[in-house]
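All protein chains but one are shown in place.
In this document, chain identifiers A and B correspond to the written order of the chains, with residue numbering beginning at 1 in each.
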Amino acid sequence: MPMADAPLLQVDGIELAFGGIQALRDVSLTARRGAITAVIGPNGAGKTSLFNAVSGFYKPQRGRVVFEDRDITRANASRRAALGLARTFQNVALFRGMTVLDNIKLGGHTRLHANPLTAMWYLGAAHREEMALRREIERDVIDLLEIDHVRNLPVAALSYGLQKRVELARALAMRPKLLMLDEPVAGMNREETEDMARFILDIQEERGITVLLIEHDMGLVMDIANHVVVLNFGQVIGQGTPAEVRANPEVVRAYLGSAAAAAVPA
Amino acid sequence: MSGNPFDWIALAEYSAIGLLSGGLLALIALGFVLIYKGTGVINFAMGEFMMLGAYFFYTTNVMWRLPTLLALVATLAAVALVAALIERTVLRPLAGQPVISVLMATIGLASALHGGVDAVWGGANLEMPALLPRKPFTVGEILVPGQVVWSFVLAATIITAFTLYFRFSKTGVAMRAAASDPITAYVLGIDVRRTQALTWIFAGMVGAVAGIVVASMTSLSPALGGAALGVLAVIILGGLDSIAGAIVAGLIVGLIESLTAGYLGGKVRDIVPYVTVLVILLVRPYGLFGTRQIERL
Partner (left out) sequence: MRIGDFRASYAHDESLWPTRVQRAWLGVLAVALIALPFGANGYQVSLACMLGIHVIAAAGLNIMTGYTGLISLGHAAFMGVGCYTAAWFAQRGVPFFLTLPLAGAMAALLGLLVGLPSLRIKGLYLAVATLATQFVLVYVFREWDSVTGGVRGVNVPNASLFGFELLNDQRMYFLIAPVAVALLVAARNLFRTRVGRAFIAIRDKDISAEVLGIDLLRYKLAAFAIGSFYAGVAGALLGYFYRAMTPEYFTLQLSIFYLAAIIVGGLGSMLGTLLGAVFMTLVPELLRGIVASIAQWAPSATEILSPVQQVVFGLLIVGFLVFEPHGLLEIWRRVRRTFHLWPFRA
């Protein structure tokens, strides 16, 4: 699997504080192009805060976010989306008033051109771009994620696992360069988790999309991640390949306590 | 240069009257803030609570000739009942619905109550007994009507009483807890539903008192219902969830209204609060003291 060496995303020395709480302290990480990078850590370690800083919802007090050699630290969330950043949320953030298909189509929003006037007239340009989008979504997203049987259902009617898949589909429809997944398999059973793992690997291999994910499911992380970054209390306490991280006594101490750390072979 | 010196007396009078009548506005604002802080709802039917208070009082005091105190008690009880009923039948089923739905429900409620009062008592102007002493107060050459001063005193008393109640009484603290975090309050054994019903009852009674006073100072007609809408300007200025802000904003709006009425004539007075709202929204949308809403992602 060919991987260019230049990092797609570079986070440098992020400091993020809310009131008296220091959420992130001098956090740096690199997401290599085409790789799957996982961010793990105990609850409250600052993983979602990191995601929010990267996607543009929180402005860090210090530090930079560099995407494709472009400093996006000052850019707002919708600007970052236009540059190729897509993310999913911990609590499924689908639009409950719409069908699966409409939700996914929203992923293509920035690539369409209809304005209110052409939209109201509809015939001609608007119709054409809608049909093109529909074909593209069916071919590239719905087929890949195997959700054709629910495409016209309202999202509120779907099971939790399917909703998370639709959210992934919507992010994919953005044709992102970087896909940020916040706990993509949270609350899923074994079978759903394996399906999701398969989808993420397909996305990486077939589309060459760089993936950055937050996860608690160690099985998933160890299986599919190329690179793992461990956060605890807002700081990076270790990173490397899954095997390296698993053997890191600091990491073990953070998760399991110091007795367990002592038991790790050097 | 003209020979007329600037009329400081007039300015002082308008200002004094404005600030003092702002007391009543602050009282009405208190009703809004109570419900917003307590239940997260903007109650568009506040003016209609004022109407109910004034019309119930008229019925008991003037039509049935009950003595003032008894009429007052009966009125407050009736309004409390209506408020509790509304909370139970309209607000509680809508709990958890998006803010828009509840907002529109209070709008519908306001319309229904307004029409109801208009239908039952008729649209004509009715004469309310003067409840506050009329004797004017004079400070030097400045003359302030007695009713204005006493309405301020009344409003200040009620507001102070509520503030103390929320601060120090067990129920008051429970209400504040339920307002700020209903789930935790529930877990701690606070009957959240009861405190929410109580919030509406208090707000209703506050509105009723304000309505009675306003009606006795001017006249009783269905137009009374529209008075509270102007007070929404007060809310925006003071921030939706701040009692202190409501007080300050009430005084300021009262002042502005009085000055514009004095210098620009009575007709403009009606839209002063609305123009003020639009100006404020341009400049400072969250008001003087309101807290900026932070969204949890």
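Convention: a residue touches a chain if its C-beta (ideal position, glycine included) is under 8 Å from a C-beta of that chain, and two chains touch if they have at least 3 such contacts.
Predicted, not measured: the structure shown is a model, and the values here were computed from it.
The omitted chain makes contact with just one of the residues B:15, B:59 or B:111: B:111.
Checked against the full complex, the candidates B:97, B:125, B:171 or B:184 give a single residue touching the omitted chain, namely B:97.
Of the listed residues A:8, A:53 or A:126, the one in contact with the hidden chain in the full complex is A:126. Residues 55, 57, 76-78, 81-82, 86-87, 89, 93-98, 102, 105-110, 112, 114-116, 118-122, 126-127, 130-131, 134-135, 138, 170, 174 are the ones on subunit A that touch the missing chain. Taking the whole complex into account, subunit B touches the unshown chain at residues 42, 89-90, 93-94, 97-101, 103-105, 107-119, 122-123, 222, 229, 232-233, 235-236, 240, 267, 270-271, 273-275, 277-278, 281-282, 285-286, 293, 295, 297.
As a working rule, only the chains that are shown with their structure count from here on.
Note on chain placement: the centre of subunit A and the centre of subunit B lie 49 Å apart, centres being C-alpha means.
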